[in-house]
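A single protein chain has been omitted; all remaining protein chains appear in their positions.
What follows is chain A.
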């Protein structure tokens, strides 16, 4: 993303120590900040401390104990989970709120079909067992942005359980050794989001905007299989890519946000086990941690919602209204290609290294850019990969731009690579052309090449003459060369290149010189 907008402005400490289940809502009071334009979903990471047998040993980078993660991803849908008001990130306060969202008496929840489909698709993509019957519950706690005083969630019997998420970490000196890891998914459940509170400390009040209240969330609970912050960050990143590929959530929490929160978790790792024995030492601005039993959520079945029943092709009741039934098998068939498969295809089709396939998918729009260049160029995939991942991406990162903001189009890069492939220009010249393309935008590579006279010399005879002439002008260097000085040849090549105004390929020059010298 171009502008590094901080979306969660609450101090990370508070976040770690905030409740597993986002209970003491004070922790989530001031955050949220602004959302980037055009994106609807978000994900947040709350950490679930688990009592484990081992404590993290101080001074070690790896956690001896492990931590489970809970990830809340906002579902990409037009309307909310239980009401027909709109889901949209930017709107005047309280304008996207229905009577149900404001929990006015007499209103009832009506389940949104799209949200159920999103949950099932996500469960399928994560290899979960889909519960054909799942139940909704009420989780009670008091906070101003939760007007009903409870959140409808799926505590007892969620929609999907027991899945797995595969991710890869890169280790080794050059980070090119791939280790494939898996983290188990405990469950995926549907639940409501709360509204937004803005704390006005000056006037000692809180301003409540319920636009977000009732939006559908997917809560993905990961088992404590990860042993360090980097693994956790990588796993979350992979989940993000999967959700984006499925279209179930925009999941656009920025990379650095994930990294930051994971780092805080690492830093707070020691605090976790130590503060268990403390009571409310944390002062009045920081919520209490939810030690077991400290918060009584008074779970009850949601009385207004019958069990949610899902079907597969075998159990689908005959003559059922297709709008009213959800067929798991049908959704499975409609699953789009997952990132893992896309990467495998890239490696097979283009022979690229696995870590390159990861980089291509990690950057928004980069894969498409790469594929567009491949379509229009005759150059080898390896060369295209190298240019896209090194040169192009390098320029983007330097100026903190997204792929969509790039001044160089895929066609332009394709044309440039064609010129290089045909040996019309040298590599060094190509880099210069690229720089110029980046700066000026409008011109084509061919134009730049001719303007700056960067074409390689095509006239072999002229080049031969230049080589001769250079050697005659610099007899000392030639003598050094004949004596066996290894650096002399490079000096000679350099001199010839200068004479050609850098329009000759060094390798060609070298060949020519060596030939002339030996004759």
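What we mean here is this: contacts are C-beta pairs under 8 Å (C-beta built on N, C-alpha and C of every residue); 3 or more make two chains touch, one makes a residue touch a chain; residues count from 1.
We adopt the following convention: contacts and distances are computed from a predicted model.
**Q** Refer to UniProt and select, among "Translation initiation factor eIF2B subunit epsilon", "Protein transport protein Sec24-like CEF", "Glutamyl-tRNA(Gln) amidotransferase subunit C, mitochondrial" or "Oncostatin M", the name of the complex member that is left out.
**A** Options "Translation initiation factor eIF2B subunit epsilon", "Protein transport protein Sec24-like CEF", "Glutamyl-tRNA(Gln) amidotransferase subunit C, mitochondrial" or "Oncostatin M" narrow down to "Glutamyl-tRNA(Gln) amidotransferase subunit C, mitochondrial" for the missing chain.
**Q** With the full complex in mind, choose from A:97, A:346, A:396 or A:471 the residue touching the hidden chain.
**A** Of the listed residues, the one touching the omitted chain is A:97.
**Q** For a quick check of understanding: of A:74, A:155 or A:377, which residue touches the chain that isn't displayed?
**A** Missing-chain contact among the listed residues: A:155.
**Q** Against the chain that's been left off, what residues of chain A make contact? List them.
**A** Interface with the chain not displayed, on the chain A side: 20-21, 23-26, 29, 77-79, 83-86, 92-99, 102, 104, 110-116, 135, 139, 142-144, 155-156, 197-199, 201, 204-210, 279-281, 284, 287-288, 290, 292-293, 295-301, 303, 305-309, 323-324, 326.
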